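Next up is a structure, given as structure tokens.
One chain of protein is taken out of this complex; the other chains stay put.
Letters A and B mark the chains as written, and numbering starts fresh at 1 in each.
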Amino acid sequence: MTTTSKLIHGYEVVIGFETHTQLATQSKIFSRAPTAFGAEPNTQACAVDLALPGTLPVMNREAVACAIKLGLALGSHIAPVSIFARKNYFYPDLPKGYQISQFEIPVVQGGEVEFFLGDEKRTVRLVRAHLEEDAGKSLHEDFIGQSGIDLNRAGTPLLEIVTEPDMRSSDEAVAYAKELHKIVTWIGICDGNMQEGSFRCDANVSVRKPGGPLGTRREIKNLNSFKFMQQAIDYEIRWQIDQIEDGHAIQQATVLFDPDTGETRAMRTKEDAADYRYFPDPDLPPLHISEQWVQEQRALMAELPRTMAARFVADYGLPEYDATTLTQSKAMAAYFEAVAQACGQPKLASNWIMGEVSRRLNTSESGIEQAPVGASQLAALIGRIADGTVSNNAARQVFDALWTGESTDVDATIESKGLKQMNDSGALEKIIDEVIAANPDNVAQFRAGKDKAFNALVGQIMKASKGKANPQQVNDLLRAKLGG
Amino acid sequence: MTTTTTKALHDLGVSELAAGLRDKQFSAVEAARHFLARAKAHQNLGAYVALNEDATLAQAQAADARLAAGTAGALEGVPIAHKDIFVTRDFPSTAGSRMLAGYQSPFDATVVTRLADAGAVTLGKLNCDEFAMGSSNENSAAAPVGFDAPAPVRNPWDTTRIPGGSSGGSAVAVAARLAPAVTGTDTGGSIRQPASFCGITGIKPTYGRASRYGMIAFASSLDQAGPMARSAEDCALLLSAMCGPDPDRDSTSLDVPAENFSAQLNGSIDGLRIGIPVEFFGEGLAPDVRAAVDGALKEYEKLGARLVPISLPRTELSIPVYYIIAPAEASSNLSRFDGVKFGHRAKDYADLVDMYKKTRAEGFGDEVKRRIMIGAYVLSHGYYDAYYLQAQKIRRMIADDFQDAFKSCDVIAGPVAPTVAWKLGEHGNDPLADYLADIFTLPGSLAGLPGMSVPAGFGEGGLPVGLQLIGNYFQEARLLNAAHRLQQATDFHLRQPGGL
Partner (left out) sequence: MALTPQDIGRIANLARLELTPSESERMLTQLNGFFDIVEQMRAVDTSGITPLAHPVAAIQDVALRLREDVASEPNQREANQKSAPAVERGLFLVPKVIE
């Protein structure tokens, strides 16, 4: 399972994750209220969500479909029969005084998530993923001594994805979380919006001496950014090690991360917090998932990112790094394939997308879907680089024009800006001869072994050709003429 | 029609009222006013906990319009009342609890809607044990109409005695003819037992046949809605409107189509095999009850039925099994009463947890607290397997026992309760006495089978005795048929308590 565990002050770190993914359904898991984010308080909490007397839950088919998709994506066992259970505890954001969840028999069992940590391929095993309902929200800021409860979020469908404690560093944990985030957004079950709370991680962290028994773990709750995840886990590890070194035992606790201080802090301990009195919910008969339904979902599912990346390596000859970067989203991958297939230059396509395209998208904070340069346009441009019509530098100018909307046609832009590379070797040879003749010192220095002199000659030739010479051609011809 | 014009409106059954309304012998408004007046005249019985005359008369007027237009439903204009376990928009819904004093539901229970769609007019809400927990209606924290504080709900046959529970108000209303028919709910016997104690007819259908949406939940896997009236014929009319799938709102509601339960009322019962469980006729059965039940069974034999001895060996076990499962589910169902979204909230508290504890201490009565405590205990860590899980397993064995029994009989018959109605306050210091008296109704409840109580005679002090009929799943029509045939051969169901 673990190859090398990076020790911290001689301690091995053990991390497991529980991730709550909000499912991208229209309505809630047990009621028909809408799930859209940002509505006025309690305008999306219907009678069922408010637990008004006499209300009962009715299951959303699409939430189950999401669970099936996740199970297929992670190679899990999808339970043909699973049971909903009540998790009983009192909290103002929990209207029924219990959460409908799954306990003994969850809908998704086992499975794994593969990802790269630097160059190393890692696998984190899943214990399970189960369906449950989200709670509401407590708002503290505007009220003195009181909290305001908004139950709009209560009843939003969640898949809680639980891993084995397979991770051994905060880096690995964050890499896992990023991969899981990519998968759930890729297969369309979650919108991945972490600021809106669509993807929240609880990290169970403990430390031990290598070979020793598992240490007591503390749970860092509700990490909703990768940056905070890293900070929180790093802090927690150092804190636990300090505690142990000072002779204190670690008490099991639930902790919160404070982004302002960068510290984790134990929540007020709730006595009997562990006694949830789980029992099968008598309002919900067992959930049956037929083999047929699973097969139908399987047929509908697109290629997964890891599979697609492997295919890019095999079919397009791309390096792993490129393939992984290009499969960061379905849209990005589709864009790449369209460009690569249209121009037949996959590596160039990859370079341009990871370079020029991504840079501009990041600056404008937009997605590939909003790129002003379409796949066919980029393919056409790359084609002109490949056939020598323009140099890479000139191509950037064309790209600029396309991106800003100054022009829309690649060839027309090349024409109008006079960016055509000089490919006429006769004219070029003439220029080269003139430069050689005009720079006898450089020639002599080059012949004496100084490569810098060669570059100076190249520079002169490019200048004389007003940048239109094909650099490769210049190189070849000059070398040939100098006999070196 | 001579029959209807010579009788007072409150002496008419549901079908007679429906016919009279259709024939324009009287209007829905007249009928409503008549029963409202009776409700107020006999408010000492404590049956009604809420009236809303404006709403009732508005419903009655609408019914009259439909009767005139010829778009009348099967129960058009027939006045009924609902156990205060069903939420209603036009009346407060309290479930007999301080926790919900004055609570206004924004929606109607499905069963209420279905009866309204059939044309029924709601007179008011009926008293019940708090959250349907009780066998005597002595656990109600609601103030009956005409009172400022909780007051005893009185058996019309002897007002010093309990009417039964938890649908006590419902049974009283029918027995005292303050409504021709009512709704009740039955979890462990709460329709059958008060029907027996008050000399009326009541039926609990198969679990899952009537929607639970809008029924304030006590024990989710046991609660069922059902009608109570003065005859099987009337019960059949209401049950037909009440039953039917509710796939949009109740996941435990079965896909069994709505049925016309009146269609087979008059079928012959010649050759009907009536199973007699030996365990229902042991030492605990009072002699006067036994005599009345035996008398009814003899009537059945005269009608051609055959009595077959059967055994339900786990009858006694049904008490602990029920009193583990029901409180467990209730303890969870009642957690929503926390003073946050609706209902009672304590006035003074130190912090959030204190608010919860005081709110619930003030809002719930003793019996409810007891059952919440039992429920929380049997679900708690370390006890779940030994208590709750074990009880659910024995429950299956009890259900299987019934299936075995039904191999040799068509319906099962026996007493509803070991005695007739006891005196108000008699079980006061001994809540367990109530539990033990449920012994005959609990097994059918646990199995989810349909069950009826039919007036079978009278016992000590002239108090009514009911005969229990238990059918196999979905056999409500057969039960109603058997009950109807008995009622054609006897007149126990027509007798009325004096002075009313």
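One rule holds for everything that comes next: a residue touches a chain if its C-beta (ideal position, glycine included) is under 8 Å from a C-beta of that chain, and two chains touch if they have at least 3 such contacts.
Everything numeric in this text was worked out from a predicted model, so none of it was measured.
K.L.:
With the missing chain put back, one of B:V340, B:V420, B:A437 or B:L463 would touch it. Which one?
P.N.:
B:V340
K.L.:
Tell me which residue among B:F131, B:Y213, B:F280 or B:Y387 touches the hidden chain in the full complex.
P.N.:
Once the missing chain is taken into account, the touching residue is B:Y387.
K.L.:
Consider the whole complex, including the chain that is not shown, and state which of A:G110, A:G148 or A:G383 touches that chain.
P.N.:
Only one of A:G110, A:G148 or A:G383 touches the chain omitted from view, namely A:G148.
K.L.:
Which of these touches the unseen chain: B:I85, B:I269, B:A305 or B:V321?
P.N.:
The missing chain is touched by B:V321.
K.L.:
Per the definition of touch given earlier, which of A:I8, A:M59, A:I105 or A:A342 contacts the omitted chain?
P.N.:
A:M59
K.L.:
Touching residues of chain B against the unshown chain: what are they?
P.N.:
Here the touching residues of chain B are 102-104, 106, 206-208, 221-222, 247-248, 251-252, 254-255, 316-317, 319-321, 323-324, 331, 335, 338-345, 349, 351-358, 360-361, 364, 369-370, 372-374, 376-377, 380, 386-387, 389-397, 399-400, 403, 431-432, 435-436, 446-449, 473.
K.L.:
In the full complex, which residues of chain A touch the absent chain?
P.N.:
On the chain A side, contact with the omitted chain comes from 25-27, 31-35, 40-47, 50, 52, 58-64, 84, 90-92, 138-140, 143, 145-151, 256, 267-268, 271-272, 275, 277, 280, 282, 284-288.
Keep in mind that, in the parts below, only the chains that are shown with their structure count from here on.
K.L.:
Distance from the CA centroid of chain A to that of chain B, rounded to the nearest Å?
P.N.:
Once rounded, the distance between the two centres reads 58 Å.
K.L.:
Which residues of chain B touch chain A once you look at their complex with the stated criterion?
P.N.:
On the chain B side, the touching residues are 86-87, 93, 95, 100, 103, 105-107, 109, 212-217, 219-221, 247-252, 328-329, 331-332, 334-338, 340-342, 352-353, 356, 376, 379-381, 384, 388.
K.L.:
Give every residue of chain A touching chain B within the complex, in rising order.
P.N.:
47, 50-59, 86, 88, 90, 92, 95-98, 149, 151, 274-275, 277-279, 282-285
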